[in-house]
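Only one protein chain is missing from this complex, and each of the others stays in its spot.
Order as written gives the chain letters A, B and C; numbering starts at 1 within each chain.
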Amino acid sequence: MIRVSVDPAPIDLASELAGVDELGAGAVATFTGIVRGDDGVTCLELEHYPGMTEAALCDLAEQAAARWSLLSAVVIHRVGPMTPGDRVVFIATAATHRRAALDACAYLIDRLKTNAPFWKREHRGLVTAWVEARAGDHQAAARWADQSAPD
Amino acid sequence: MIRVSVDPAPIDLASELAGVDELGAGAVATFTGIVRGDDGVTCLELEHYPGMTEAALCDLAEQAAARWSLLSAVVIHRVGPMTPGDRVVFIATAATHRRAALDACAYLIDRLKTNAPFWKREHRGLVTAWVEARAGDHQAAARWADQSAPD
Amino acid sequence: MRVLYFAWVREQIGMSEESVDPPEAVCTVADLAEWLKDRTPGHATALRDLTRLRAAVDQQFVPLDSTLGNAKEVAIFPPVTGG
Partner (left out) sequence: MRVLYFAWVREQIGMSEESVDPPEAVCTVADLAEWLKDRTPGHATALRDLTRLRAAVDQQFVPLDSTLGNAKEVAIFPPVTGG
């Protein structure tokens, strides 16, 4: 099962996890990215490229499912304005064994950072600033290509 | 926050996750191990060493928290009889950044497999058999020692 | 050809999309950006430094030196920052 969603609604973990572990999986790994307010951020806005975003996430989920023989892959990304503590992204992977589920989950968040058309803008009170891409994100994504990735 | 539990009650993800992402964390990783019924297993029994088990899990959680500067580490292990589809183990790690949360989560499940006193017995109808330890589990645990582990 | 802009490229240009009909000499995405620069001061500012830009052609990420071919939709934007 592959499920991808790009939605301004808050991410509900219970409903996103429903079904993931009802597939005979022995292992489920998840990752949740959360808006941090630690450097004065009062609001985080997520812009995306409708149509392309969903296709890019589906593509990543399918690559992960094929590479690790996943029983399911879920990628949920929130868009629009949100506040510190809100969930931005949720990934769940289910497999027969733990290594596949854990590696596929790390792969999906690493690749999502560099291969899906999202842009973040931080608000600190009335001041807004577009977030700069981080070189570390490209290194993290690139390490998956060193190991006979399908792409 | 470190929370460890060894309990015969079913593992409820929502209640175990409560509080984990209310700590200013930017990233939460989880791992859930589930009883598989794929080779005819009808019941899985988990025996453990009361007292030592809780101490061993606390020790692992504290090592992970120190090594990756975690904001929280949760390790929940069910014991007693359970059936395919039931959750055996649940791990959650929260950190400021994703790499710490993901690595600490993988560390905890790898180390738990070899460093906590649990024993599994599988029932296939009326036939029971103690599960043999896997060499691969020791290799998975050992890889964490290669990188200046605290132990 | 439809051209889409996102994030600060969109803000500086002052619109999220436009229809354009570039001349034949415009072969690559970079050529297109150079050609679009003359439209308004906002275009000139947003598209000044090509190294800060990324692109997609028909909803696939591509390097800026990719040819446009028969592209229906070209998007120009800053490096992505999702997750």
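Definition applied: a contact is a pair of C-beta atoms (placed from the backbone, for glycine too) under 8 Å apart; a residue touches a chain by one contact, two chains touch by 3 or more.
Nothing here was measured: the structure is a model prediction, and the numbers come from that model.
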Visible chains in contact with the missing one: B
Residue of B:13, B:28, B:46 or B:92 in touch with the missing chain, whole complex considered: B:46
Touch list for chain B against the chain that is not drawn: 33, 46-49, 51-52, 55, 77, 88-89, 109, 112-121, 130-133, 137
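Basically, only the chains that are shown with their structure count from here on.
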Between chain C and chain A, distance of the C-alpha-averaged centres to the nearest whole Å: 26
Cα-centroid distance, chain B relative to chain C, in whole angstrom: 48
Multi-chain contact residues (two or more partners), chain A: 33, 109
Residues of chain C whose C-beta touches two or more other chains: 83
